[in-house]
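Missing here is one protein chain; the remaining ones are kept as they sit in the complex.
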Amino acid sequence: MRSGASTVARLVVERDLRLAFRKPSQLLQPLLFFMIVATLFPLTLTPELSRLRDAAPGVLWIGALLSSVLALEFLFRDDAQDGTLEQFALSGQSLTWMLFAKTCTHWLLSGLPLALSAPVAALALGVPATALGSMVASLALGSFALSLLGAISAGLTLGARRGGVLLSLLTLPLSVPVLVFGADATQRAIAGAAIAPPMYMLGAIAVLGVTLAPLAAAAAVRIGLE
Amino acid sequence: MNWTWFHRLGSPPHVYGFAERWAPWFGGAAALAIVVALYGGLILAPADYQQKDAFRMVYVHAPSAWLSLMAYSTMAVAAAVGLIWRMKVAHSAAAACAPIGAWFTVAALGTGMLWGKPMWGTYWVWDPRLTSELLLLFLYIGYMGLRAAIEDPQKADKASAVFAIVGVVNVPIIKFSVNWWNSLHQEATVMRMGKPTMNGDMLWPLMLMFLGFTLYFATVVLIRLRAELLRRERSASWVREAVA
Amino acid sequence: MLSVSGLHLWRGDRHVLRGVSFSAGPGQCVLLTGKNGAGKTTLLRAIAGLLDPEEGQVSWRNVPARRSRDAFHAELAYLGHEPPLKGDLSARENLKFSIGIRRAVTREEIDCALRRTGAEPFADLSVRTLSAGQRRRVALAGVLLSGAVLWLLDEPTTNLDADGQQLVATLIDEQVGGGGIVVAAVHHALPLASGRFVDLVLGEA
Partner (left out) sequence: MSEFFAMDGYGVYLWPSFALGIGVIVLNVILALRSLAAAKLEARRRLQVQS
């Protein structure tokens, strides 16, 4: 009797979580990268908190974007190299569904921790404590959309020898909407204004990502495995 | 419903023959339309009361921007057809569109900046249309970068097709988010490069220029299509007399 | 059951598969032989649907495989050059996942399969620490567990010692005996008991 979709998803999430916690260094690297990027800005712009506050949304979101692109490199490449990704495609189960489960796990391990640890960097950049809650919410939702989008580029660069720069070259232009709405939400949070409008937009992009991105990622992976 | 035209569309020798026969005609028509439109726009059309003669730059900027977007959507449609019906001709057409689209995005940016200088005093202003055009250029560079990074032509065709489709879905979203971003920071009263109000004498040269650019686009795509078809054709007999 | 007709495939400029055609019914084993680069692996991957042939058709239960891909894959076990195992997981964990996504599998079934392929002694070690031959035995246990009708094996005896190769031959005999189909790319003759195998030589100039 073939396994049901929920079993398949549970097994994929379980496997990736177990794999991640067996090699925790790979979990920490994107977070450390984010913190370093955040500390570079006061050194280059100004130590003066009030002026840093204006740049804070940009710093936080560009840092989040770049660290998510870094984390994407390993999303499919390890599995492709040891032949397990091939077995995903040959399992008779929907590859789209399995890659969606895999992308959500990737977000749980990279996007979410980053959103939760972002307040540390935000406070250092002069973001008022009142704004931290909505900032974390916008980063969590935005990084989810970024993970879905990045899964497509990760799949597409499987065919190329090294992902690296090509991966960001493909992902960054497509992530502009998430950046625009995310930074706007953070800016409104800092100013104490309501963040609903940009959050709805981020939500809309995330929903579009959930429906379309896994399909494109599955197509990209099947092509990459050829 | 016989699909003969669709099958013929899918057979490389037939498309190669079509491209070889029709490219010169499209080229001639394009050249004629562009020359007449240039004459109409530069000489016949009256100056704009506000921008005076500077407005004439619309006759090269607008068609370039139009062509850069048309090339991308044509590329995405060809890519989708190639993926869905596994047609090599469609993938070849998609590969043929990319370089032209990228070059005309550069032209649109360049002419936009040259138009911006007299209007705003600086070459580059983060005007939403110029910014969207710049992002479109990055999409082209991403597409061509992906194609170059994959050795196997068949695999490169399919991977770049997926990116073209994902890209074309994102173009309107990017445009919307850039306009949203622009409306956020509207305090600086930047004189937007408003569309000069066009009356008859000004308008027909622009329409003719659009037609000329479209015909020109078809010409260059047909030439490049022949090259892409030859590159993808392995040992088919028709290649022999095509290159004899 | 499985029929391959007029398969053409190029790798770069090399015309690797030149109109390969064959069919295999229940209880049949097809052995692919030929020099290196003759296209054995390419043919196996094309049958499995990992590679799209430029011409020709693969059909399973006389339905084009591409149309009923998931149903076809549910009845297929493909073992390539590299045993598909995660280095950081143990053999049991790997099989619990790779078989679990296909069908419900119990711990006993996994132990029985590992015992059958002689992989039980190292079943709980991280696969990274195992030798290539041991990894091959774990992968063979996976093929056994998959319950697939069609086995596509790419040089299944690599890295295996003498009794390992005998194990592969016995497993193939049992699979074919039980009404299954096996298509295997091999370098040297397999000590197969039953005479029901067909030789398909690829790549003759």
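Note that the chains take the letters A, B and C in the order they are written out, and that residue 1 is the start of every chain.
Methods note: a residue touches a chain if its C-beta (ideal position, glycine included) is under 8 Å from a C-beta of that chain, and two chains touch if they have at least 3 such contacts.
No experiment lies behind these values; they were computed from the predicted model shown.
Colleague: Which of the chains on display does the removed chain touch in the whole complex?
Modeller: So, spelled out: the chain left out of view touches B.
Colleague: Any idea which of B:Leu9, B:Ala107, B:Leu184 or B:Met198 touches the chain not displayed?
Modeller: Considering the complete complex, B:Ala107 is the one touching the chain left out.
Colleague: State which residues belonging to chain B touch the missing partner chain.
Modeller: Touch with the absent chain occurs at residues 27, 34, 38, 42-43, 47, 52-54, 56-57, 60-61, 63-64, 99-100, 103-104, 106-107, 110-111, 114-115, 117-118, 216, 219-220, 223-224, 226-228, 230-231, 233, 235, 239-240, 242-243.
Throughout what follows, only the chains that are shown with their structure count from here on.
Colleague: State the pair with the higher C-beta contact count; candidates are B-C and A-B.
Modeller: Spelling it out, more C-beta pairs touch across A-B than across the other pair.
Colleague: With chain centres taken as the means of their Cα atoms, state the distance from chain A to chain C in Å.
Modeller: 36
Colleague: Just how far, in Å, is the C-alpha centre of chain C from the one of chain B?
Modeller: 48
Colleague: Could you list the positions in chain A whose residues touch two or more of the other chains?
Modeller: Within chain A, residues 226 contact more than one other chain.
Colleague: Among the residues of chain B, pick out those that touch two or more other chains and give their numbers.
Modeller: If we look for residues of chain B contacting two or more partner chains, we find 152, 154.
Colleague: Can you tell me which positions in chain C touch chain A when the two form their complex?
Modeller: 48-52, 70-76, 78, 80, 82-89, 93, 96-98, 100-104
Colleague: Applying the document's contact rule, which stretches of chain C touch chain B when the two form their complex?
Modeller: Contact set of chain C toward chain B: 10-13, 15, 52, 54.
Colleague: Please name which positions on chain A make contact with chain C in the complex.
Modeller: The touching residues are 1-3, 7-8, 11-12, 14-15, 18-19, 22-23, 79, 82-84, 86-94, 98, 225-226.
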